[in-house]
Each structure stands twice: as structure tokens, then as C-alpha cells.
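Just passing along the structure, written as C-alpha cells.
Only a single protein chain was left out; the remaining protein chains are all shown in position.
Then we have subunit A:
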Amino acid sequence: MNNALWVYVQLNGQKVEPTSLQLITKARQIAEGRPVVALLAEDLTTNAEETVKEYGPDEIIVLKDDHFTQPTDGELADALFQVVSANTPNGLLFPATVQGRSVAPRLQAKLRTGLTADCLDVYYDGEDLIQVKPTYGDDIMCEILCPDHRPQMATVRPNTFNAEKVTGANVKITTATFTFHSEANIEVVSEKPIISSSANIADAKIVVALGRGADNDKTIALAEKAAAKLGGMVGVSRPLTDNPKFSHESQIGQSGNTIAPDLLINLGVSGAVQYTVGIENAGKVVSVNTDDKAPIFAVSDFGYVGTANEFLEALVNDIK
């Protein structure tokens, strides 16, 4: 058993998932003297430790094997289990991405320890890693801990923390000893990167967000035009994911994406908590709503009381 705080570094192809870097910075801030260790599984042609190093973990443990180009969840969990159980760190953080939310519970089951999903904050109180997550969809947060089992595991929501580079950090790089076990009966046939036209809303610098009050073809077309002119993306509240035009991928909020744009324009969004938790890290927030008492105004820098349509028409007209 050791007292280190480990962070799993996810790779998307050969690129490091940004949430992992955010978690290394966060881990350094909360570690209270515990070593911060990045755990990385990559194929022989990838050198993600070069990127990870810049964020200043104390150590990077690298699992190298050519099967890591396209591993199954089970294979990844098995390989990580060998290294994690040989060290039993104090804490182990995963990004709450699709991969993190699939592999972490499988690993948890092997370790027979606790795992808290989709945390918005983590910090130490003595030896306990306090894991803060929203629950019951409503206005409710809970603090979960895992007093008697190690590691204390959590997946943490993307874009909740900033990643910060560290200059001149002394990073030890260790190659892990493990054996890759291929999983029977399952095979990843192909993995195709999603081309960035459907770029991730979570990374967009400008977001035009549509809610139920903007759910008509005319307004949607105007919003798309405005987003294109501004160089931004269109996002939606949950009810609009029922519109065939949109999918879960562009949903903002608790069960969608956390976004952190410099500018967010909300149109016809009431401002339910499940929506607003997803926009807490936005820079300037502009909201348009016909109801001057809509809760969205309480989290906005600029408010316009009126219809989404009239506002968008004026906006599309005004931006060059």
C-alpha cells in the first residue's frame, strides 16, 4: 500500500484526453504532500509521456504493449489491475468520459473497492478522499467517501478543472511490469476518429445554446447561422435531443456535456439546475428568454427579455 494519488491518462488515438491533464493539475493541488502518479497505457508507437510530463506529476507509470492501440474495456481493466493492485495507491482518478466510465467500474470490481461517478470536486479530509457529486437529478449534491478500501476511486467530469503546465518539474518515468491478456470472444473491429466537423461541444470557444423555447425550424436555422458567423457551435438543452436534428452529443448539462466556452448565448433555456451545472465554467453568459423571471438570468452576465427569434435576427444581421 502507498499513499500516492494516481491519475489514469486516457488516450484518444495517440492524443491525451484533456480531462486527464486537468486531473493531474487538480491532483497536484489537493495531494497535500502525496506523490501524484500518472498511469498510462500506450502502444509502442505512442509517446504520451512527453505530453503528460509537462503537467508535472511526480511519476509516470507507463504500460507499453502493442495491443493498447485498440484494447477492449476488459483488457485495459485487466492490465491496469495488475499494476494498481501491485501498488494499492491511496486514490485513483479517472476522467468521467465514455472510456473512463466503462473501464473504471470494471477495474473497481476487480479491486473490490468503491468508485464514485462523475464527481464535480474531490479533496482530502485527512486520509479520506471526499468525492462530491450531483445526485437525483435535482438540486442535490452529495459527498461520498470510501473509508475502508483502497484505492479510493472516482471518475471526474471533463472540463471541471483547468490543466496547468509546470515548468522544470522533475518527473520520474517508470515502465510497469505486467502481462497483456487478450480477452476471449470480443474484438474491437474498427475505431474511426470522429472528424472535427462534429467537434466536441465541450471544447468550443463560443456556444449558441437552444432550449425548448427555441425549438422550431426557423429559430434553429437562425441559431446555426449565428453560430457559423461567430465561429462557434450550437448546443442544446435536453428536451431538444428529442428533435431528430440534435443528439445527445450536443446536449449541455448534467447528463450531457460540461462546457467552458468564452461566450455562451442561451436561447429559450429556462435554467434548470441540470442544465446550469453544465455551464458553470462558461465565461460570458448571455441569455434570451420571454419570461423575465426565468432562473437562467440568475447565472447570466447579460439578459434579453424577448423572443429567441427576434434576438437572433438582430444578431445575425449585426455580426459581420
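The working rule: contacts are C-beta pairs under 8 Å (C-beta built on N, C-alpha and C of every residue); 3 or more make two chains touch, one makes a residue touch a chain; residues count from 1.
Following the convention adopted for this analysis, contacts and distances are computed from a predicted model.
**Student:** For the chain not present in this complex, what protein name does its UniProt entry give, out of "Electron transfer flavoprotein small subunit", "Xanthine oxidase", "tRNA N6-adenosine threonylcarbamoyltransferase" or "NADH-quinone oxidoreductase subunit K"?
**Tutor:** "Electron transfer flavoprotein small subunit"
**Student:** Among A:87, A:102 or A:216, which one touches the chain that has been omitted from the display?
**Tutor:** Considering the complete complex, A:102 is the one touching the chain left out.
**Student:** Mind listing the subunit A residues that contact the chain we can't see here?
**Tutor:** Considering the whole complex, subunit A reaches the absent chain at 10, 12-13, 17, 70, 72-74, 77, 97-99, 101-106, 108-110, 112-118, 130, 133-149, 183-194, 200, 241, 247-249, 254-255, 263, 273, 276, 280, 284-286, 297-306, 310-311, 313-315, 317-319.
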